[in-house]
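Structure incoming, see below.
With one protein chain removed, the remaining protein chains of the complex are shown where they sit.
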Amino acid sequence: MTTTQLISVIDSEGRVAKEEHSLSKEELLHCYRTMIMVRAFDDVCLKLQRSGRIGFSIPNKGVEATQVGAASALAKTDWIFPSYRDFGMALYHGVTPLEMMHNMFGNGADTSQGRQMPVHFSFLDPIRFVSISSPIGTHIPQAVGAAQAMKLRGEKHVALASFGDGGTSSLGFHSGLNFAGVWKSPVVFLCQNNQWAISCPSSEQTGSDGFAVKGEAYGIPGVQVDGNDLLAVRKTVLAAVERARRGEGSTLIEAVTYRMGGHSTSDDPTRYVPKEELERWAKKDPIARFEKYLQRSGYWTPELGQRVMQEALEAVSAAARAAEQTPPPKLESVFTDVYRDLPAHLRKQGQEAFELASRKGDASAGDGKFPL
Amino acid sequence: MTTTQLISVIDSEGRVAKEEHSLSKEELLHCYRTMIMVRAFDDVCLKLQRSGRIGFSIPNKGVEATQVGAASALAKTDWIFPSYRDFGMALYHGVTPLEMMHNMFGNGADTSQGRQMPVHFSFLDPIRFVSISSPIGTHIPQAVGAAQAMKLRGEKHVALASFGDGGTSSLGFHSGLNFAGVWKSPVVFLCQNNQWAISCPSSEQTGSDGFAVKGEAYGIPGVQVDGNDLLAVRKTVLAAVERARRGEGSTLIEAVTYRMGGHSTSDDPTRYVPKEELERWAKKDPIARFEKYLQRSGYWTPELGQRVMQEALEAVSAAARAAEQTPPPKLESVFTDVYRDLPAHLRKQGQEAFELASRKGDASAGDGKFPL
Amino acid sequence: MATLTLLQAVNDGLKTAMRKDPSVVVFGEDVGPKGGVFLATEGLTKEFGKERCFDTPLSEDGIVGTAIGMALNGLKPVVEIQFQDFIYPAFDQIVSEAAKFRYRSGGQYSVPMVIRTPYGGGIRGGLYHSQSGEAYFCHTPGLKVVIPSTPHDAKGLLLAAIADPDPVLFLEPKALYRSVKGEVPEHEYAVELSKLRTVREGTAVTVFAYGAMIPVCQKAAEQAAVEKGIECTIVDLRTLLPLDEEGVLEFAKRTGRVVVVHEAPRFCGFGGEISALIAEHAMEYMEAPIVRVAGFDTPFPNTLEHHYMPDARRVLDAIERVASF
Partner (left out) sequence: MATLTLLQAVNDGLKTAMRKDPSVVVFGEDVGPKGGVFLATEGLTKEFGKERCFDTPLSEDGIVGTAIGMALNGLKPVVEIQFQDFIYPAFDQIVSEAAKFRYRSGGQYSVPMVIRTPYGGGIRGGLYHSQSGEAYFCHTPGLKVVIPSTPHDAKGLLLAAIADPDPVLFLEPKALYRSVKGEVPEHEYAVELSKLRTVREGTAVTVFAYGAMIPVCQKAAEQAAVEKGIECTIVDLRTLLPLDEEGVLEFAKRTGRVVVVHEAPRFCGFGGEISALIAEHAMEYMEAPIVRVAGFDTPFPNTLEHHYMPDARRVLDAIERVASF
């Protein structure tokens, strides 16, 4: 059931044996621009974090093709249950850098009202990009449930759950895939094997030979795809999506890729990542590979590349400036959205907080910095 | 890695193609007597429960060969992490019916001091038969930890974790096998696929093709064995035990067998078990099959069979009478063993309980009955 | 009106909700053809089909996790955890996810769902079939926690819980499943959440309790009245979170003498919250120490469970001590 051969479309020189996709030039360039936007967003966030203007961010360098290739296989009516290293999927479907930057600054325009840490996005439109939580793997059975709801209603939509190599050890992975296997739910499980879970290499995450094989434990077909090859990811996810829409159940996809940065801005990967390994993977940069392909197709020139990056950086920087100037959430946001209706005890606690502030002055922010 | 062929030694007529074991007549008869003892214990407990003398028991009819065959592959220095449907393993190694009956009556001589429900045994000698808890699957990673301790100390012992088909859906299954796969711990995972988890058939437990295949998700070899064939179970478990002792890591064994009774004395299996299914499996009764084999070997006659059963029933009944007359645990047992040393607050609560009893009379037992 | 046991009232509540609202689905271990180990879901698969009432693999994490996903996407799952003792594999999903979804998404996503589960002792279930874990969940903002003590409330609170826009943990006192009977309207009705119920009125002592402790407190109060002339008010808290705090303070102030009763261990139990609320907001009214009668701070024993669980004897003793202080 498990395909043990790594699916690949674009070779390292950007060549494609046989044109297997039906993407127009515009669509291809949209994928490209999205990948560049991810990288630009990362770069700007890193600088913002290093200069103390935001507390934390999560780099995506190296995994852009997996995110964007997967997103390109989904319709707006599908649901995404993302991990924190997946925002390229949101960008692909039209979430703006500004919407994201509001979250990075945790300001009052953030969809989570500054309640969540940076990179814990939540979007409803233009696609369900379901509120990210930190605990690893919890969203996997949730995706199965959301998909099952679609199935019970006879809709042909699917849910995509994305998680890391580390995520396969979580409890949610086991229960999610097990339920999906029994229910034949329309879910696509996308395991992004980026080789590391913070400082733990994927070889210490499991004794199995890769992650795709884990599908068999649940009666779910598993496939391995070259995660640095946008077209291969798209093709593989699309096949899984179509299978799910046909009512044939779920698929586990292992996208083999590489986290070229640290785990987060709090992490120093030089403490544990072998230098040669990083160098080896740097040569497989998914964006460079896609550029070569586009160039062969006559859609790309170095100038275009520069311009796209320039535009992306400007858009993200403008978003950062705007987000930085957006006021923080209001004090009342601490108390709302715990329940739909504010219960009496929270009304009281909120009032007391306001009263105290007027009596004793406002609370002052500490200088606590996120440590990882 | 997974052996998909069902391992079998004794055929339905009791024939063995090639004598594959090195068991003496005495050893074979010890296995036989243990299986009969399990069945006798079950029968007596059922009567005790039906007549209201104990609250609850768990029938083992149909799975005796798996329990006893597996136990016979272990040394006294190994550890057993059992489920509640495994006490044949304890009997095999010399735990007495009386020790077990103390638990069934929850009296003051029970190793758990009447704190646990019936069939939640705990024995230290003559083999570690680790205290059974009700939550399914929690003991699986514990077995891995105990085994890992042996490995770190350079001992050649193994731990055996036994659980049901339902248990494979638990979180402990996933984390236990995953850690064992990475650590190459000396554990034998024995999944007793008795086709049912209370009223849920094993086909609704997982989408996979059987349970042995689940080993692959962890890099652990999986084998399927005919669980109603004592010699096949013994052979398979022994191979796994020896592999573990050699430092080669763990094995997942699926023993395909059948729960011929209800889940427990509170369960009415006629509500959900198809009659034909039960009839089909009744023909494969593991004790009858072993008797045929023993008979072919010249070790068994119907008279011997009757005598062994008679002796077993007498021993168990005598144990029941003795246990029933053993006084209940003392009130202080409610407060001890929470910690090694009684902390001040529990000393105080205990004193208050005693004082109240002397002032207001003793608490009286309710008539609550266990419902399943 | 029909006279039903608490268990039948739960079953009736489920059927009533499923008949009215096609988005209600019921699932869990053994809830399908078997009807649940206590038979709370009996007949549901038959009436509503296995698309709406079905069994699951043995994973509470999976049950609650998938229920959250369904709730996110328009269904109204009412799941069963076979015993409250087995809810802990789902603790992460409940505490980290269900309770926090609305907050962390600024209201974009919410998880209206109900987790039903039998809790408490009295059936000789020992450590793992007797626990009362309500305090764990009451310390979890974002959840609602409801415990009925009568058939009428069981149906009415369950229907209110199912109609609620937020996740509700619905704890059913298994000791009362078959031992209490009462009149239950056949039609649909709701008992409003976060409103306590006065079981009995008296001016000497106020007893706060819930679930299976209500009949125990009633027995003790009768004895106190008959034997000592002490008249107690008994308050059934019913919804533990969000608690009717004003109501609690009001009833505490009326008598100035308070006993709090629950089965769960005393230390950090729900009773502590009641005592603390009163000690903070009604201290001036108190004429006696606030006494808790609770399970001991030990795991739940089997043979001696009747010593462990508060009984009328212990509650009466506390009432007398508080009344005569």
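Labels for the chains are A, B and C, by order of writing; each one numbers its residues from 1.
Just so we're on the same page, a contact is a pair of C-beta atoms (placed from the backbone, for glycine too) under 8 Å apart; a residue touches a chain by one contact, two chains touch by 3 or more.
Just so it is clear, the model here is predicted, and its values are computed rather than measured.
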Practice task
Just list which of the chains on display the missing one touches.
Solution key: A, B, C
Completion exercise
Only one of A:K61, A:R115 or A:R234 touches the unshown chain, namely A:R115
Practice task
Specify the residue from the set A:G106, A:G181, A:G261 or A:P286 that touches the hidden chain.
Solution key: A:G106
Fill in the blank from the handout: The listed residue (C:C138, C:V261 or C:L304) that touches the chain absent from the view is C:C138
Completion exercise
Where C:E172, C:D236, C:E273 or C:D317 are the choices, the one touching the absent chain is C:E273
Problem - Those residues of subunit B which, in the complete complex, touch the missing chain - result: 79, 81, 110-113, 115-116, 120, 122-124, 130-131, 133, 135, 138, 140-150, 152-153, 159, 171-172, 174-176, 178-179, 182, 336-341, 343-346
Exercise for the section: Spell out the interface residues on subunit C facing the chain that's missing from view. Expected result: 85, 88-89, 91-92, 95-96, 99-100, 103-104, 127-128, 135-136, 138-139, 141-142, 241, 243, 264-265, 267-276, 278-281, 283-284, 286, 288-292, 296-299
Exercise for the section: Write the list of subunit A residues that the hidden chain touches. Expected result: 55-56, 106-107, 113-117, 120, 133-137, 166-167, 169-171, 197-200, 204-206, 266-267, 271-272, 328-329, 331, 333-335, 338, 345-346, 349-350, 353, 356, 359-361, 363-366, 368-372
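In the analysis below, only the chains that are shown with their structure count from here on.
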Practice task
Report the chain whose mean Cα position is at the greatest distance from that of subunit B.
Solution key: A
Handout entry: Computed distance of Cα centres, subunit C from subunit B, in Å
Key = 35
Problem - Between subunit B and subunit A, distance of the C-alpha-averaged centres to the nearest whole Å - result: 45
Practice task
Round to the nearest whole Å and give the separation of the Cα centres of subunit A and subunit C.
Solution key: 39
Practice task
Hunt down the residues of subunit B that sit against at least two other chains at once, touch-wise.
Solution key: 169, 171, 204-206
Practice task
For subunit C, write out the residues touching at least two other chains, lowest number first.
Solution key: 56-57, 59, 61-62, 89
